[in-house]
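All protein chains but one are shown at their positions in the complex.
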Amino acid sequence: MTQPPTLAVDARGLTIAWGRTPVVHDVSFDVRAGEVVALLGESGSGKTTILRALAGLHRIAAGTLSIGAQTVDAPGSRTWAPPEKRSVGVVFQDYALFPHLSVAKNIAYGAADRSEVDTLLGRVGLDGYGPRKVTELSGGEQQRVAVARVLAQRPRVVLLDEPFSNLNRSLRQQLRDDTVGVIRATGAAAVLVTHDPEEALACADRVAILRDGRLLQLDTPEHVYRQPSCVAAAHATGDAFVVPVDADGRSALGPLQTTGDGGFAVIRPEQIMLSTEGNGVVASVTRSAFVGPVVQVTIEIGDQTVRALHTGSFAAGSVVHARVDGTCHRVEAPC
Amino acid sequence: MANRRDTSWVGTLLAALLALLCVVPLVLLVVRGAVDGLGPFRTVLAAESTGAALTKSLLLGTLSGVVAVAVALPAAWFSQVTDMPGARVFRVLLVLPLAVPSYVSGFVVMAAFAHNGWLHGLLRPFGFEDAPDVYSLWGVVLALTWAYPLALLQIQAALSRTDPAMWGAARTLGAGPWRAFADVVLPALRAPMATGGLLVGLYAIGDFGAVSLLRFESLSYLVYLRHKSLFARAEVVPLSLLLAVVALVLVVIVLVVGGRTARGARTLDVHRAWPTIELGRWRWVAFAFCATLVLVFVGLPLGVVGYWLTRGLRLGAELRMPWDDAAHSAILGGVSALILVVAAIGPALAHRFGRVGGARALRTLTFVGYALPGIVVALSMVSFVVRWVEPLYQTFGLLVIAYVIRFTPLALGTLEDGLQRVGTGLMDAARTLGASRARATLTVILPSAAPAIGAAALGVFIAVVKELPAALILGPLEYDTLSTRIWTLTEDAFYALAAVPIFMMLGVALIGLIAGRRLSR
Partner (left out) sequence: MPTQLRTYLLCLAALSLLACQPSGGGDAEAEGSGDETESAETTEGEGSGAEGAAVETEVEQIVLYSGRNEEMVGPIIEAFENETGVDVVVNYAGSAELAATLLEEGDRTPADVFLAQDASTLGFLEGQGTLAAVPEGLLTQVDTRYRSPAGHWVGITGRARVLAYNTDNLNSSTLPRDFRALTEPHWRGRVGWAPENASFQSFVATMIAMEGEEATLEWLSAMQANEPVAFPSNTPMVTAIGRGELDVGLTNHYYLYRLREEHGADFAAENHYFRDGSAAAFVNVTGAAILEASDNREGAQMLIGYLLGDQAQTMFAEANHEFPLVNGVASPDGLPAATDLNVPSVDLANIHDLETTHRLLRESGALQ
């Protein structure tokens, strides 16, 4: 008889306010043990507020919040556990390393077992950095120390607040993969707050899309990308073009294969195929931008401006034929 | 995310207690005034000398503030952001005049600039028969200009917090350096200039060292005279209240006109260093300016006192090393600094990491003890204590209490400035790592704030060592400090003997100032 595994995070009906102004409205989600959930949204979407509430740095106004089996915040029953009593670790955006302590002492600060410090250093690729001063480290090194420090406390949930945004592009991807890998290896659950869709889609098992304090969609990366629940959700995960479509799938970009319900279809740039002749809607090219792997070609169809991806570029003003490949998901008007 | 702080009740309580303590002298004065009745008030208000003294005090305060800022502004600019030769060294040297108390600078002004003084001696061969009259408003303003570093420090701190990108923007938009300075830098410095001017102005209004040496009858000097006299003692209270009103009015005016202080202004998250601004030929002008300041305000006192010493030795004076007085100064300074820092750290932390109810009002109240001249604070306490709290009369503890009252804003200001550097994230990080608020404060916040705490303690220490009126009036019998020793010696023209404690005090203050600068970095 298997017991259902306890959820690492169970958030129900979270309403969170700053002073009197509510900034998060009735958000519910869960995180299973060992799972990585990304909270994706622009600034002001409430994602960081939710993270701070999870950490115990901000109290919720309504709803219940549980970490593992422990109810940590429930205004209704006046339950609240301060941060130090929760099994939660936080990697802050600016790392918040303690400047007066060495690397090793930082990591040992909340450690469950001090002898693990060296092992952890090895795991994040900072062997021998123990005695160094944190102020001498580079951004990437500081980030890794922050991760090691959190892991040392063996939390049930690791919260990451845009931890890669301060790093150079070249570092970002590598560190991202390393960090998530290390966290997964410990079996802890993770909640990653980010405004970068690529980061969310790449790292997470599930993505929660937030906007203006509301949860738009919570699903696997593929589903949120390919089957967004609404226009806003579609825009949150990448470039998207929303065109009206009739019941038979006809649109300004020609006939579309659709799933779902609604009067609008979401088209991703990579779905738009361009050719100089052949079938497709006639469009004129406004500009082509070579971005390295592909060329972004901006075309105009009637009064719609759409961006497509192509291997080569087209001269501005030239005429091309555009058609849409693959299935497009239907959505209602913006939610 | 600034506005979701929880009110720290502990912090508010502590801040309130501290503020209450700082208001005690004013309350005592008012009560005593009420008890004494209107008679002394009428005498004082009717006396001609009162009106004259009032005008003199106002003039003194205003002029001193203006002159100090006029000196400090270019000094700060040149030493901080330009390519003036020796800028780094000047950054430290220019602060050192603060080590010289007014009861020493008064003598320096007399020795150097009065009739038959050094300047007179230098200029006489060129046909200048008359020396300038230093026993006047300008003489006192000069003697009090030694306090210009109070303004300098404010401006320097603000400069390092100002975004240097604005300067670059103005210049690339076509403004010459003078215009860029006027359009972009000056507005940003308006608040620290006002605060600095206020600090010097208050210092001037409350001073009684220089004014009595140079015989300038300001209100504070009048208070001192009345206190020393046999029959006019009753006038001390109304005069003190008048002085208090003047000081507090000045504080209000400057706070309103100066606008937002650093508390409300945005601080840069990342310290962006100013690019070195090139002055071209003008750098030698800047150098001459700063060198003159250092020569006059640091070199001259050392020279004058050194001259007293050597003259005394030549004439066979038996010099004494006032180790006891130095020890007393050090203990008094140390204990006061310790107690004040411990008392102030609570409210300062609460203000930084939480919220203190009525923070602004409480902060303004703490200024009362500072704005009131030292002699007024001391006199208000002495008559109350002798009557009602006799066991405290003439004790060390009473003196420490007076110093806490006097120097709270000093400690609070330095602490808060330093705590700005300690990110709020550190507290969050420590707590999420499993530390309770208390443990986080002790193991993370306080160590990170150690430089700020050190700077605050040093600031108070130096202020206490230099302080004179409270030590004279409230101190225990036979408990001489360096300041009281210097005062009693110079009162009776024992200059050579006085040179030794003066050098000792300058030494202590200089070391303290330099160390404090290091810590505030």
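In this document, chain identifiers A and B correspond to the written order of the chains, with residue numbering beginning at 1 in each.
By definition in this document, a contact is a pair of C-beta atoms (placed from the backbone, for glycine too) under 8 Å apart; a residue touches a chain by one contact, two chains touch by 3 or more.
Just so it is clear, the model here is predicted, and its values are computed rather than measured.
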Neighbouring displayed chains - absent chain, whole complex: B
Among B:47, B:137, B:157 or B:359, the residue in touch with the chain that has been omitted: B:47
Option from B:164, B:301, B:333 or B:346 whose C-beta touches the chain left out: B:346
Per the touch definition above, residue among B:79, B:162, B:414 or B:441 touching the missing chain: B:441
Residues of chain B (touch criterion as defined above) contacting the omitted chain: 9-10, 14, 47-49, 114-117, 212-213, 215, 217, 222, 225, 227-233, 311-312, 314-315, 317, 324, 327, 331, 335, 338-339, 342-343, 346, 383, 386, 390-397, 400, 437-438, 441, 476-479, 488-489, 491-497
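The rule is simple: only the chains that are shown with their structure count from here on.
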Complex contact set, residues of chain A against chain B: 18-19, 48-49, 52, 55-58, 82-84, 86, 88-90, 92, 94, 96-101, 109-110, 149-150, 153, 159
Complex interface listing, chain B residues touching chain A: 1, 3-4, 423, 425-426, 428-437, 443-444, 447-448, 450
